[in-house]
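With one protein chain held back, the other chains of the complex are shown just where they sit.
Which chain is which? They are A, B and C, in the order written, and residues in each are numbered from 1.
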Amino acid sequence: MTVRSYREALHDALRTELRRDESVFLLGEEIGRFEGSYKITAGLLDEFGPKRVRDTPIAEEGFTGAAVGAAMLGLRPVVEIMTINFSLLALDQIVNHAAKVYGMFGGQARVPMVIRTPGGGGQQLGATHSQNVELYYAFVPGMKVVAPSDPADAKALLLAAIRDDDPVLVLENLALYNTRGEVPDHDEPAPIGTARITRTGTDITLVAYSRMAAVALQVAERLAETDGIDAEVVDLRSLRPLDRDTVVASVRKTNCAVVLEDDWLTYGIGAEVAATISDGAFDWLDAPVRRVAMAEVPLPYAKPLETAALPSADDAIAAVRQTLDAVARRR
Amino acid sequence: MTVRSYREALHDALRTELRRDESVFLLGEEIGRFEGSYKITAGLLDEFGPKRVRDTPIAEEGFTGAAVGAAMLGLRPVVEIMTINFSLLALDQIVNHAAKVYGMFGGQARVPMVIRTPGGGGQQLGATHSQNVELYYAFVPGMKVVAPSDPADAKALLLAAIRDDDPVLVLENLALYNTRGEVPDHDEPAPIGTARITRTGTDITLVAYSRMAAVALQVAERLAETDGIDAEVVDLRSLRPLDRDTVVASVRKTNCAVVLEDDWLTYGIGAEVAATISDGAFDWLDAPVRRVAMAEVPLPYAKPLETAALPSADDAIAAVRQTLDAVARRR
Amino acid sequence: MPTSTSAPRRRRRPPTNPAADDAQLLAFYRQMVLVRRFEERAARAYTEARIGGYCHLNLGEEATVAGLAAALDPTDYLFATYREHGYALARGIAPERVMAELYGRTDGVSGGWGGSMHMFDADTRFMGGYGIVGGQVPLATGAALAIEYRGGGEAVVCLLGDGTTNIGAFHESLNLAALWHLPIVYVIVNNGLGMGTTVEQASAEPELHRRAAAYRMDSARVDGNDPTAVYDAVRTALAGARAGRPYLLETVSGRLKGHSVVDPAKYRSRAEAAALAAADPVAAYAVRLHGAGLLTDELIAEIDADATATVAAAADFAEHSPHPDVSTLFDHTYATPVPNDARRLPGEPLFPVPANGVPA
Partner (left out) sequence: MPTSTSAPRRRRRPPTNPAADDAQLLAFYRQMVLVRRFEERAARAYTEARIGGYCHLNLGEEATVAGLAAALDPTDYLFATYREHGYALARGIAPERVMAELYGRTDGVSGGWGGSMHMFDADTRFMGGYGIVGGQVPLATGAALAIEYRGGGEAVVCLLGDGTTNIGAFHESLNLAALWHLPIVYVIVNNGLGMGTTVEQASAEPELHRRAAAYRMDSARVDGNDPTAVYDAVRTALAGARAGRPYLLETVSGRLKGHSVVDPAKYRSRAEAAALAAADPVAAYAVRLHGAGLLTDELIAEIDADATATVAAAADFAEHSPHPDVSTLFDHTYATPVPNDARRLPGEPLFPVPANGVPA
């Protein structure tokens, strides 16, 4: 075990795979000479050269599609899209091509590619640069979508994504890049498609992914200290496939749940989580499932407005308390 | 009242608005000389000329974005995107621009535009041409999304969309174009943002939109005949804003619900509906909310596979019966 | 199938005699007739409701199909559009399997999953038909990148329609290919129309090959009704591509019928339609070979009978090939299995109630 930042963990995984497998290569805007907008790829151009670390023009659709085509010929491209907002320009190549080629041709052509891209708001980047649209990919059969919340998972899930023979979107997060944690020294991938209980507890289940899964852990600790509430935290890790069983099993134990997410509430990822819990734990649930999510507005630049619109630990704590109140009223 | 097809109703609304308001114009691929891929715009080029009915090159992003820009200068463009699948190529202009311009500039620039586009599978069009991705727009604050299920609403909601000062996506449906129904002769728009009870009932609530709202009515009639079940049908009509109150009020009356949708189940529109019901009708609900949706695969071409993957009236009937069984077990 | 002209990367045959020989000239004709008869049969099967979905035919494009396919090496990769039946045949895929795909059967080249628009065959490096206009262009560019990455001598040919030159993916892809010196030839099959829209109505530069200038790319326009001209042009283009100079080739031919089988093409005048029929490339090429003494009336009849028989056998094969079983519905969502994949039919619950009726 070594303490690494989330950024370093991603970097380590890329470097490991570049060394291990000649067919792995990276492409994206500013990943080489500029060392990556968020420096995940720093140093890799020097070490592996421009063939393995390819700077691209600003052409998200073109280079993402080129990665799909290269993957069809057996290479394992790892695309960096600078932020998930810009992935919307490549959506046709991802949804209509990367995710379809395997099925549409009856299983003849594989698309072993990875798209790495950060989500996240909170940096005053305004309405078009602060969106969390992982939903667009998690919704699509044929895609796999993972969303690590700590350095260990960042490394292990990126390793898994690169070794997987399907298109995998790895959702990173601007606010997590500098967070630190223990990372195993070995290169074991984590299983795509499984959630993880990151804290066991008995009173309430918090379900989250990516940044909010990290927030959920803090919230649980604060609740334990201030309110003596023992929360269980489920980190989804994989948005597609979605590990419903782990979520439902937790709520069947705790009998109530709050879902935390950084995207908009209506139709957001949390909608599926709440619907799943309400269905699978119907007879166990003692209060409605609450969702804490972004306010449904084009995110403003001005700091006070942005802060008000983004979900916080305090919002989550309020939701937990209200949920436990509701449980108490009903018991 | 006149009996019109869904196609004719849409055509009538376009013609009415083209006559009423000089700033309304149509643009899209093949809408003029070809008379529209699905003939909604047939005859309009002859009547209004190429300035008002503008054929475009194959450039979804370009012409949709051009409509946004024209709207910013006060025109009221109505864009036809041939099917909703191709809207993915214009997604950046819709999500990052049409939906953002008003908020991002602090309310200074309005975008009074309409995007008309059909969804729908079931025609053996294969994986890339049979998707129902209305979710991508319904998810986005700043967008309005309506999804009429019958000719009267098709006309009234399209009228409302054109007269509205925000970007509105009007979801049409390939399988509905030939359906017929009574359409009022007047030109009253329907209110965007409100659901409609299309059949009152006491035993169970069926919630749906677009084609499945029409299927839901058939299902309700069949259930009444065969099982003596009196189902209430809520047609959402508007996916954004979503009229939660109407849905929840119905379920508080019937105490159970089935959601029908043509998109994929996980993260689909129905997830929000189910989550909403499970929350707002928590103390009224006697069984989990069931969802009937498309199988989560890239839709195959072969007819037997396609048929198996698409939700049907029989699937809905089975889900209703199982839900009422579940209610009975719990009562 | 003749191999391409030489290129710095891999010499196959001397570059001095690039023209097609007599055998090749006749082979073009056989190929063109086969495509013609196949497409006519497909149209019939469509009207008989044996084929579903959209169905776009190569009628009028036969000379381009024949000349282009012959110019490729067997190891080259071909990316197509949804209008690809002829190219699939000419690439060497058995007509039975192409027809079975149209019928949506298990013996179809895509196992019945793709249909008319989405044929794929790894063996012949036929990299797929694609239904999204322009969608194949970035993919083909990426395939060329993979070749370059591995240092192979293969090349990619990417088909696209005239209307497709107006979409963003075309621009982004050609820039990447030229910037990175990829071994790819983009072939614009200019049939004068995108659905009902003419080239002049859609492209501000209607001489489409000239768009290559925006990427300092070589380009040419060639008569798509002449298989030898197409053959030569593709060979020249491929030679450049293999040497790291991607190429934009435009072939000009006619679309004899509507955009797809169901389109009556009302936007076209009687005169236009008549002119097209008069310039039928299959008939014109027959006259030419006849004049050159390569074709006799008997041979014409024989080739026609062969093609008709092949196509009839293909239809018969397709008719008797089994439909895919519903149990295979979830077989092709993922290549690498992972836990919790959603394998659920529309009527099935998320959380099934156990047999005893009590939730677990």
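The rule is simple: a residue touches a chain if its C-beta (ideal position, glycine included) is under 8 Å from a C-beta of that chain, and two chains touch if they have at least 3 such contacts.
Owing to the predicted nature of the structure, the values given are computational and were not obtained by experimental measurement.
Undergrad: Can you pull out the displayed chains that the omitted chain is in contact with?
TA: Every shown chain touched by the left-out chain: A, B, C.
Undergrad: Please identify which residue in B:72, B:88 or B:256 touches the non-displayed chain.
TA: Within the whole complex, the residue contacting the unshown chain is B:72.
Undergrad: Sort through B:172, B:203, B:243 or B:296 and give me the one touching the missing partner chain.
TA: B:243
Undergrad: Using the document's definition of touch, tell me which of B:9, B:26, B:59 or B:231 contacts the absent chain.
TA: Selected residue, touching the omitted chain: B:59.
Undergrad: Identify the residue among C:83, C:125, C:171 or C:235 that touches the chain left out of the display.
TA: Answer from the full complex: C:171 touches the omitted chain.
Undergrad: Please identify, in ascending order, the residues of chain A that touch the omitted chain?
TA: Listed in rising order, the touching residues are 29-30, 33-34, 37, 55, 57-62, 85-86, 89, 123-129, 265-266, 288, 290-298, 300-305, 308-312, 314-316, 318-319, 322, 325-326, 329.
Undergrad: To test your reading of the contact rule: which positions on chain C touch the chain that is missing from view?
TA: Within chain C, the residues that touch the unshown chain are 166-172, 174-175, 178-179, 201-205, 210-211, 213-217.
Undergrad: List the chain B residues touching the unshown chain?
TA: Chain B touches the chain not shown through residues 25, 51, 56-57, 59, 61-75, 77, 92-93, 96-97, 101-112, 141-142, 144, 164-166, 191-194, 238, 241-245, 248, 276, 279-280, 282-283.
Just so we're on the same page, only the chains that are shown with their structure count from here on.
Undergrad: From the centre of chain A, which chain's CA centre is farthest?
TA: Relative to chain A, the chain whose C-alpha centre sits farthest away is C.
Undergrad: For chain A versus chain B, what separation do you get between their C-alpha means, in angstrom?
TA: 29
Undergrad: Taking the mean of the C-alpha atoms as each chain's centre, how many Å separate chain B from chain C?
TA: 35
Undergrad: Considering chain B alone, which of its residues make contact with at least two other chains?
TA: Counting only residues that touch two or more other chains, chain B contributes 85, 89, 126-128, 266, 288, 290-291, 296-298, 300.
Undergrad: Quick one: which residues in chain C touch 2 or more of the other chains?
TA: Residues 110, 112-114, 118, 130, 132, 135, 168, 332-333, 342, 350-351.
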